[in-house]
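Apart from one protein chain that is not included, each protein chain of the complex appears where it belongs.
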Amino acid sequence: MGKRSFVPLFWTLFSVGGVVAAFLIPIHLFLFGLAFPLGWIQPPTYERLLALARLPLVRLYLFVLCSLPLFHWAHRFRYTLYDGLQVKHLNELIILGTYGGAIVGTLVAGYLLWSL
Amino acid sequence: MDSSSHDVLLVGGGGAGLRAAIAVAEVNPKLSVAVVSKVYPMRSHTVSAEGGAAGVARPDDSLDEHAYDTISGGDWLCDQDAVEAFVKEAREELLQMEHWGCPWSREPDGRIAVRPFGGMKKERTWFAADKTGFHMLHTLFQTSLKYNAITRYDEWFVTKLLVDDGRVQGVVAIELMSGKIQAITSKAVIVCTGGCGKVFPFTTNANIKNGDGMALAYRAGCPLKDMEFVQYHPTGLPFTGILITEAARAEGGYMLNKDGYRYLQDYDLGKPQPGPVLRTMELGPRDRLSQAFVKENEKGRTIEGPYGPVVHLDLRHLGAKLINTKLPFVRELCLKYQNIDPIKELIPVRPVVHYMMGGVHTNMNGATPIKGLYAAGEVACVSINGANRLGSNSLPELLVFGARAGKSAAAFASDQRPAGSAALTQAMDEQRRLEEQFLRKAGGRERVATIREEMQKAVESGAGIYRTAKTLQESANKLQELQERFPNIALDDHSRTFNTELTSALELSFMLDVATSIVQCALHRKESRGAHQRTDFPGRNDTEYLAHSLVTRKEDGSSQLKYLPVTITRWPPGQRVYGR
Amino acid sequence: MADKITLEVARYDPERHTEPTFEKYEVPFRKDWVILDALNYIKDRLDGSLSYRWSCRTGICGSCGMMVDGEPKLTCATFLSSYAPGPVRVEALRNFPIVRDLVIEMTDFMVKLKKVKPWIVRENEKPISQGEYLQTPEQLENYKQFSMCINCLLCYAACPVYGLDNLFTGPAAIALAQRYNLDSRDVGARERREILSDHEGIWGCTFVGECTEVCPKHVDPAGAIQQYKVDAAIDWFKSFLLPRGAK
Partner (left out) sequence: MTEKPVYTEFHPRWYRTRVSTYWWLDRTPYVKFILRELSSIFVAFFVVITLLQIRALGQGPQAYPAFQQRLQAPIMVILNILSLLFVLFHTITWFNLTPKAIVLRVRGRRLPDLLIAAPNYVAWLVVSGVIAWIVTGG
């Protein structure tokens, strides 16, 4: 890859996504994945949650929370496939599957949050 | 037989070799330079030097003072014109190293820092923490990568210099990786193969320091100079020869014999005090301490260790705090390489061979008497070190005389014809010799290691710290015997690929020649001067021996000795005063 | 303490074997012996045909790296006693082609080292007569750690990414590039980055981090690579925003 390689861009997205995932996902997972479903903590009502999610700032926050970690996953998973399974010959396919997946996920997130 | 050809060829990729290569590439970029080295250049032994490199750096210092310290330290056996050139260019070369990126330690304002060093009256030793040689070598090596004119032959072992018509024409070398034997011809050759500590059983020198270059030049008919002068360091670890720096004693370490007695008080080195006192007891000069060890051993008061007699260096009373803050590297070395903790344990030490003052006879430009043959670095004897080298003079010597040899070899090579066909015939003969005597040889009874160990023992007992005609003669006889036994060696390894048994055997044969020349020169110098101490001739004798010994190989293999007067310019011989 | 210990040494002679096999040797067991001493004992007394590299025996020349019980080690700084009662396995460094017994082929590293331009790059050189370039102890400290590399290649043997793909520039070469980038006397960072920021240069590193763990000189190549990635990424954005005249 020459000078106009996009690796630095994807690496940056991976890193920032890594930071977002490290800081934010644990508490979200804990609340929505365990504490609320299992009744440890009283979950917020539907109305409250919807109102919250419709705040512009929260929409933006949720967009970041969904999009960047996907790029984090895409980059890491791509290299895990290379190194762990030694399937470098499938390079193009993997790139399409990973970064492509992250881009699609980002678009979906944008659409969902927009139409909320 | 394959062959390749260059204008200037370096044998050795240590500090001296790399400096010379860069010098050639800079003065005449049109010349093709080859660096042939038996190890990757950054593995060369320059990497081990810790303390520093001397060069005048401060306004309170002067070139004359550096020159005087060097000359008096060398017991007036230095050529003073060479010393004057050396001290002047040392500073420039060290600055050049700075420009090439050497990470010299600095003052808070960003200037180069200098430290005091044994035998130097002013602070003028430049250092890069305690890894000066390492940083210098890597800086030189990495800088050398920038010059496309430099071709490297890494892990090629030179077995012979090709000399025809009174002129050097290249070398024969074995490519270790493949076992290929090849002629590399050139218009000039600079030998930079370093010292020969491995001739002795206990040495700070690495495994690769076998005096190869001295033997190569000697066999090519070039004289060796001042070979009897071998420097000992009083505190090395037995077996490994790892150096325990003088700082351990400067901080207050004691030297103890087997009864736990500070024996140095019996050798006119002052009376014991609890703390360190300059120039007394443990802080006496290196040679005197080494000599006291021998005397103590003769009295049966040393400790018999698994690797021969030792005395103890005791640091325990200094306490963990001082050892950890002031002598961390000493502790690290002991722990990491000897499994001893100096906070709790006594360190076994003994004098170990450290440096070779003598070497291939050259003039101030590194030129030997053979046309086109140059030498620089520890392998050479320019002579700035005289009868005893001062600590931290060797690293700048590599640079100064490496650069000088490079420049003069470049000038010489510019108007020479390429090597003639006679050189190639010689190379073919050498290939046949290597095949017949080593690679394809069957039978034989002697092990390389056995002959090597017997040689080391013989050299130490005869040409060690103290010498007499009797012990030297015994050594000479033993070496003669070993020379005769050598052709009968047996090799387990007949493979071509990376055959290190073959190289050990070749190194052994080089060492036998070097050892013989050391013993011969020592036998003939009937006086005591610097590192050469004859119990049968205890005084210095300027009327007869203010001269360099030159030993040359005769056609029949025997050696011939001559003396060459020392060049005195401004400093007439005086007394070398240390201590009181 | 037993007075003998067994070494299982990998033997390979390309002229006779198709793959390495292990040979057992019994050597004396001594408190002050390192693995290298045991190998020397074998070579001197038991089998002169064993080949390996060594020189300084003080951990500074970088020749004696081998795999000891599966871990990359400097054999001159690794005591036999750590492996008592044995047996100890000694093999050539992993991830490199094996030339013979314990000797690896390292041309690949030498080529890479030269590629990253490990020398001072400067626009104008001042004459020696004008003295040194000033450099404060703090500026020295910036790159000092990365200048401690002895090229022993233990880090390459520990890095799975290098093992999988030799095109990866690898830990030590990048650390040395960074050593010069961080030197206050150097302006070559940009040239080096152009060489290093292609895919195989630095991005191949997935931060396994083992290179730093095994480094006997505490060079921290993993850190160097990460810092390099950050710098390269910043540079990328800059050059993207200001395609011309970007620094």
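For reference, chains read A, B and C in written order, and residue numbers begin at 1 within each chain.
Throughout what follows, contacts are C-beta pairs under 8 Å (C-beta built on N, C-alpha and C of every residue); 3 or more make two chains touch, one makes a residue touch a chain.
Since the structure is predicted, the reported quantities are computational estimates derived from the model, not experimental observations.
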item	value
Residue, one of C:V27, C:V99 or C:I202, that touches the chain absent here	C:V99
Hidden partner chain, touching residue among C:P28, C:P87 or C:P137	C:P137
Missing-partner contacts on chain A, residue numbers	18-19, 21-34, 36-38, 41-44, 46-50, 52-53, 62, 65-66, 69-70, 72-73, 76-77, 79-80, 83-86, 101, 105, 108-109, 112-113, 115-116
Residues belonging to chain C that touch the chain removed from view	12, 14-15, 18-20, 70-71, 94-95, 97-99, 105, 107-108, 111-112, 136-138, 141, 160, 163-164, 166-167, 206-210, 212-213, 220, 222-223, 226-227, 229-230
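Here, only the chains that are shown with their structure count from here on.
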item	value
Higher-contact pair (C-beta pairs counted), B-C versus A-C	B-C
Cα-centroid distance, chain A relative to chain B, in whole angstrom	64
Whole-Å separation of chain centres (CA-atom averages), chain B against chain C	28
Inter-chain centre distance, chain A versus chain C - centres from mean C-alpha coordinates, in Å	37
Residues within chain B bordering two or more other chains	none
Sites on chain C at which at least two other chains make contact	none
Chain C-touching residues of chain A, taken from the complex the two chains share	1-3, 5, 7-9, 11-12, 15, 76, 79-80, 82-83, 86, 88
Chain A partner contacts - residues on chain C that touch it in the complex	160-161, 164-165, 194, 197-199, 203, 206, 229, 232-233, 235-237, 239
Residue numbers on chain B that touch chain C, as the complex places them	39-40, 42-45, 47-48, 92, 95-96, 98-101, 103-112, 131, 134-135, 138, 142-143, 145-146, 154, 177, 206-208, 239-240, 242, 306, 333, 336-340, 447-449, 491-493, 495-501, 504
